[in-house]
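Every protein chain of the complex appears in place save one, which is left out.
Order of writing sets the chain letters: A, B and C. Residues in each chain are counted from 1.
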Amino acid sequence: MSAQQAAAGEMLVSVQEADFDVGAETARLGDGRRDVGGIATFIGLVRDANDGSGVSAMTLEHYPGMTERALGDIVEQACVRWSPLSVRVIHRVGRLQPGDRIVFVGVAAAHRGEAFAACEFIMDYLKTQAPFWKREETPEGARWVDARESDDTAAARWSAAASASKG
Amino acid sequence: MSAQQAAAGEMLVSVQEADFDVGAETARLGDGRRDVGGIATFIGLVRDANDGSGVSAMTLEHYPGMTERALGDIVEQACVRWSPLSVRVIHRVGRLQPGDRIVFVGVAAAHRGEAFAACEFIMDYLKTQAPFWKREETPEGARWVDARESDDTAAARWSAAASASKG
Amino acid sequence: MALRILYFAALREALGVSAEDFDPPAGVASVSALRACLVARGGVWEKLAAANVKAAVNQRMVGGDASVGPGDEVAFFPPVTGG
Partner (left out) sequence: MALRILYFAALREALGVSAEDFDPPAGVASVSALRACLVARGGVWEKLAAANVKAAVNQRMVGGDASVGPGDEVAFFPPVTGG
């Protein structure tokens, strides 16, 4: 039922160097629909500091082909768990500077709880399942960003939530 | 510490008849800052159906003066619990039609978890604490929308979360 | 000096009044006492006795124990439904 409902909407994933238009992407999630009660979005930005060092720029590497597939799988999982009416994921690659947008996740749903949950779920899984890697430029030289344990914890809580609600 | 950090950013609340520009409002949350890691937003829309009836229009009544104060209090509570760098709340009043935007809540924070939590907290409290009332026009006539028990439950879980994390 | 009382939404509509200046009898010093006074008017005013009617004093939501006094702005309204 939920997957079917989800299939009716637009589930669109892009990996691109270009920036995106937050207003246009958000509007598109509700365009031509009158059954959308809420749209939750998340925009990730490059910060000018990380782990105690200044960051002057960042380069995002990815695994072309697998990236799109991994993002598509994550969106599909969100559609099975909730019933989003439309979903949009955009992830940029290449060289970015502090203040630049990295990622956009937008979810339109009938009710706000579903929109928030699906949006945060997609971000948490994206952080641990999608093949992107960040290389930061700092005054001490370039360095690859280490994965955070807190991201694994954030992703794992959705499995715990699933077990809890099933059990 | 968190309240102080929050005070550094912009915490802006508006109650207005006019529509708002999602792209501009979202961009403003990160404007001129390079310490924002994520922006979570929520946009609430008028649906064309509710409780089994078609809805052709909706009029939002509010309590001028108290509304702004209640929204300000809710944002302040969010600033004490998390450390948002900037927050924007816009709630429309007057007559709206299906597909129209009702509310915008945007939160910029250093990390995504804080941005999501503060944004959802503000929405949940707004639903139960801010003096707005909806009157729907349906084929069966106009009717005042009843408060939902699910909204009380959603707001209450933040108190449970606070007790749990303190205890 | 009287209290200013405001009514909103379905309650305003049912009462046919959106605001009034009311001089409560001596000894009426709490929201619940004030409410009882208004309910005592009978007829549509008995709607104010409904358990789900909320109150605010000087624009903050309060419980029935909250005190009210001259010059206060008191409001009665149904559960809120914004967002």
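Everything below uses one rule, namely that contacts are C-beta pairs under 8 Å (C-beta built on N, C-alpha and C of every residue); 3 or more make two chains touch, one makes a residue touch a chain.
The model shown is predicted, which means the values in this text are computed figures rather than measured ones.
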Quick check: which displayed chains does the absent chain contact? A
It is residues of chain A that touch the chain not shown, namely 44, 60-63, 65-66, 69-70, 91, 102-103, 123, 126-135, 144-148, 151
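Everything that follows uses one rule, which is that only the chains that are shown with their structure count from here on.
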Suppose you hop from chain B to any chain it touches, then on again the same way; how many hops at least until you reach chain C? 1
Where centres are the averaged C-alpha coordinates, which chain has the largest centre distance to chain B? C
Rounded to the nearest Å, the gap between Cα centres of chain B and chain C is 26
Could you state the distance in Å from the CA-based centre of chain A to that of chain B? 22
Counting in whole Å, what is the centre-to-centre distance of chain A and chain C, each centre being its mean C-alpha position? 47
Residues in chain B with touches to at least two other chains are numbered 44, 123
Which residues belonging to chain C are in contact with no fewer than two other chains? 83
